[in-house]
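The block underneath contains the structure these notes are about, expressed in structure tokens.
Every protein chain except one is present and positioned as in the full complex.
Moving on to chain A:
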Amino acid sequence: MKLRSIRLNNVRRFTEPVEITGIGPGLNVLSAPNENGKSTLFDALHALFFFDAKSWKQKEAATLAPHAGGNPEVSAEIEVDGEVFKISKTFTKTASKGEVTVHRDGHLFKQADAAEVWIRDLIKSPKDGGPAGLLWVRQGLTTLHAYKDDDTLTARRGLLSSVAGEIEDVTGGRKMEAIRAALKADLERYVTKTGKVSSNGLLGQARNAVEALSTVQTQLETQVNGLRTKLADRRNLVAEQTVLKDPETVKQQETKLHAANADLEAAEAHAAKHSAALSHVASIELALEGNRGRLTSLRERLRECDDASEEMRKTSDALTEHSKGLNAVAQELERAQAQETDTRAVSTKARAALDAVLATEADRQDVARRKELSVRLKDAQALTVQAANARKSVAAAPSRADMAVLEDAWRDYDLLDRANNASAAAITLDCAPGQTDRITLNDMALPQGVRTPLPQGGTIKISGFGSIQIHPAELGEAKALGKARAHFDQALLALAFDTLEHARKAARTRDEAQENLDRYEAQLKIAAPEGIDTLLTEIASLPEHVAADDVDLPSRTGAETAVGQAQEAHQSALVKLESAQARHRTVQDSVLRAQVTRDHAQTRSERAYAAIEDVDAARAQITTLQATGDDLQNDFNQAAAAVEELSKDAPDLEFAKASATRARGVAEQTRARLHEIDKGLARLEALIDHEAGLAVEEQLAETEGRLSTAKSHEADVLRELKVLQRLDAALAAAQADAHEAYIGPIIQELRPLLRMVLPGAELKLDADTVLPTGLVRPEGEDSYDQLSGGTQEQIALLVRLAFARLLANAGTPAPIILDDAIVYTDDDRIERMFDALTKQASDQQIIVLSCRQKVFRGLGGQTLTIQKAGPDLAS
């Protein structure tokens, strides 16, 4: 649909018919000041298209009436699918009298209710989900909610549905939500909201069941094994019991026991006889042994008496012999002692003489040393005085450094002076003979033929003639010369000399004094290397004269020879003495030992005779004892033969005992074992009876089956969970894709417009509400609410332009009518908005109403005006 012209009569301020004609198919601009009727025009058009002619009671229609009264008349000429229609409505206070007509090509096409229906079909009202809510924009709207939210939502969805399909179809809509909700409910039977396996869920229960059955299975296996072990034990015990109670075995065992006992009794009886015979033998052997002991004792005591007597004799002889030897060595010792005493006295005397000679020699050396040191002391003292004088001279003279300063000052001055003289004016006198004296320079004779420079100028007087004043040139060098001279004079004065020569002479004197000082100090070091005080101390410690000069003293060599000889003689005497002493001690020891031996022999002899009392009686007793011994030996031989006879063919008592013990042990063990088996069997029977009643093996088999089923069930549940999760993921992914597909067309239409105004920007739309939610720009993303009013306004308008394009593409083009829709936009951005509008108007009718005449002049497009209308021919 496109608007071609509009006509108003009796609408608010327009009490006379006005019209707007020439509305183009593209961009149209009605720019006029406020109160010019633009909003009236907008409202009138709105009423024409969206309100019944008989809807006076509706506030919007009633507000169209002028103050002066009258029935508002609105008509518009439109083009639909190449045909031209004119819609006319007259609103009256008596609503039922409202009129509506539709003409086609000048002929009445529809009227009354039929006309209203035709209009509603043509332009769905916002209430019916029509697009006008999107495309007709009142002043200052920055959102897409031109009408009630529900209405525009329907419009937006309707528009997108016409392009992308019904949102229900695209996103699955309520069916999808219901399926996902059911799926979610199913999933919650398995997992928590965070996707973890719920312990109370189906999978958790299945796992718990497997775990519980596994535990039961383990317990039952233990019980079954226990029962089987008990059964096996019982079987083994019964088998053993059977063997032990076997009559044949029992009989054999008893026979063996009887035989072993009989053997043991026989062996024990024989052993008793044997033991008695052995005791008899032992008693004889004991008597025989006693006899032998007494005989031996008597013989030994007699032999001891004889031996002690012989020893006594020998030791007495030896003592006598050793006593003689001791007297001889005692005399020899006395002689040696006397000789040693003599030689020692001689040696002591010779040593004393040598010491006296040596003491006299030492005194002489000290006196000589004192003399030498005294001479060096004198030299040192003289040198000390000379050195002090020289040091004074050196101190009084100018230092080398000061002299260097003075010499430098002189050299500077001398060099400048010579240069000055060389460059200064000079005169050379060449007088006629005899005239020489007539001429003086500065009152001094001027030498003949010599070049005399005059750096300071001067006065030449010529006797009889007058004088010639020569002025020096004012040269820089003269000043430097003066300065150098002053410096030199100052240096000279500092050293307190009147001339340089004097100073130099003093310097030379100082050098000589320094040289002398060095020499004196070197000599002093030789004379008194450790100082004069040390020298004085040493001299004081030395004697002035020899203490006692004994003229009777022998020579040193003689004294030393005498000492050597005396010591040698003494040493020889000492050796002899020690030898004599050793021999004396040896002989003395021998005597002592001989005495001890003799005493010991004497004691032994006394004891031996005391023990035997009577020697002859003892010899007779020996004879008697020998006869008794022979008798006892005969008895012993007979008894031993009897024992040997008993030992032959004797039964082995130990073996018999072992056999009997073993036979009794076996019998006892068998009894004990049978008792144990009875007890064990009784215990096992009780346990087996109890456990067999539980049918644990059956329970185990059942549990194994149930566990197998539980594991299978767990696998099934897990697979079911996987299926549900896979389906949920697929639905979520598909839903996300569908949302993208649904809002894709509007985003595609919007993108070029948006980038004309906001370069690089991308708008995010909510798929459900089809409303902007955010703006993504290179610098970042902002939510829609955070954007400025101007930007919101621009986006709202651009989205409408995009929707309008979608409408046009869908074959139902509709005009966009903007009533001061761009109010917050700044001048720069508005130019770009104009570009966007112009672009969109290439195939889209846009009517812009604005009071901003100056600004909107730059928009271009078809200019519209409200003008007086001619007669309404169509109606």
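One rule holds for everything that comes next: a contact is a pair of C-beta atoms (placed from the backbone, for glycine too) under 8 Å apart; a residue touches a chain by one contact, two chains touch by 3 or more; residues count from 1.
The working rule: contacts and distances are computed from a predicted model.
UniProt records the chain missing from this view under the protein name "Putative metallophosphoesterase YhaO", selected from "Nitrite reductase small subunit NirD", "Putative metallophosphoesterase YhaO", "Cytochrome d ubiquinol oxidase subunit I" or "Molybdenum transport system permease". Across A:V84, A:V224 or A:V546, the residue that sits in touch with the chain not pictured is A:V224. Of the listed residues A:L122, A:I462, A:V643 or A:I688, the one in contact with the hidden chain in the full complex is A:I688. Within the set A:E265, A:D342, A:E372 or A:D737, the residue that contacts the chain not displayed is A:D737. Note that of A:E79, A:E702, A:E762 or A:D782, the residue touching the chain absent from this view is A:E702. On the side of chain A, the interface with the absent chain consists of residues 165, 168-173, 175-176, 178-179, 182-183, 224, 227-228, 231, 234-235, 688-689, 691-699, 701-709, 719, 722-724, 726-727, 730-731, 733-735, 737-738, using the contact rule stated above.
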